[in-house]
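Dropping a structure here in structure tokens format, bear with me for questions.
The complex appears here without one of its protein chains, the remainder shown in place.
Moving on, here comes chain A:
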């Protein structure tokens, strides 16, 4: 898993490809100059602070928002092509549903509007949560609603599942249940998942791919297993109250100086030699360092990089 695995590299093997993607609202750019690739079959976490452009990116991928510039492809097809519609499912944060519909009617809606509807899968998900089929959706609890929404999403048999903070309003028990359900279904059908989340621990458990956005730009993209070892947490003595110049040939993401001691999150550009203490950071530490330092250059692991956009490399 350390290598970004995508043998063959034909267009269909990329679930998402963005080329210079941008979206401008009246207030300004929500997302700009966004280029990355997401290989099929991965569980990808979409991380970033509020207002970073996560929902905009998911809105673009689910055809609810039209890009101002650039190009987005879903399994090799332009996102504007109606043919991509059966291939993805989207679950928004508010999980909108018809409140007066019963659960059965909600699933029927899925079967009426989707050509490849898998009624058995959808009903299995609903029944395994003991959600009554004849209950109105408006009377269900948050966890039950999320379960019905996931049943609707998986009943569509999507190749790509887009989730916008799906667990945000759930209690810990329901969240655990939904995560388990989501992972089981995704693994069983080989579904690519792109999910935004604030909960870094959740991402660490579930995701093997990461997309980090801040200020409307991609900060990091690639294998979770490859992104972390590219960084080191360096502790040592300061020189003239600042970092030692020997560190300057590496990319310093974040530094903290306390008295004579410094601690820095460094992206290694070669062997690191010096009288310093090195430790491997956790995923959470790497993510936080990048989110706190939006000016650090973006990092892509090899497969996530779009070739035509070659100015920034890992």
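Note that contacts are C-beta pairs under 8 Å (C-beta built on N, C-alpha and C of every residue); 3 or more make two chains touch, one makes a residue touch a chain; residues count from 1.
Keep in mind that, in the parts below, contacts and distances are computed from a predicted model.
Student: Going by UniProt, what is the name of the one chain that was not included in the view, given "Succinate dehydrogenase", "ABC transporter permease", "Phosphoribosylformylglycinamidine synthase subunit PurQ" or "Nitrite/sulfite reductase"?
Tutor: For the chain not displayed, UniProt's protein name is "ABC transporter permease".
Student: With the full complex in mind, choose from A:123, A:169, A:215 or A:285 the residue touching the hidden chain.
Tutor: Going through A:123, A:169, A:215 or A:285 one by one, A:123 is the residue touching the chain not shown.
Student: Tell me which of A:69, A:105, A:215 or A:285 is the one touching the absent chain.
Tutor: Of the listed residues, the one touching the omitted chain is A:105.
Student: Could you tell which one of A:86, A:244 or A:294 touches the chain left off the display?
Tutor: Residue touching the absent chain, from the options given: A:86.
Student: Can you list, in ascending order, the chain A residues touching the missing chain?
Tutor: The list for chain A reads 59, 62-66, 82, 85-86, 88-90, 92, 94, 96-99, 101, 104-105, 108-110, 112-115, 123, 127, 130, 132-133, 156.
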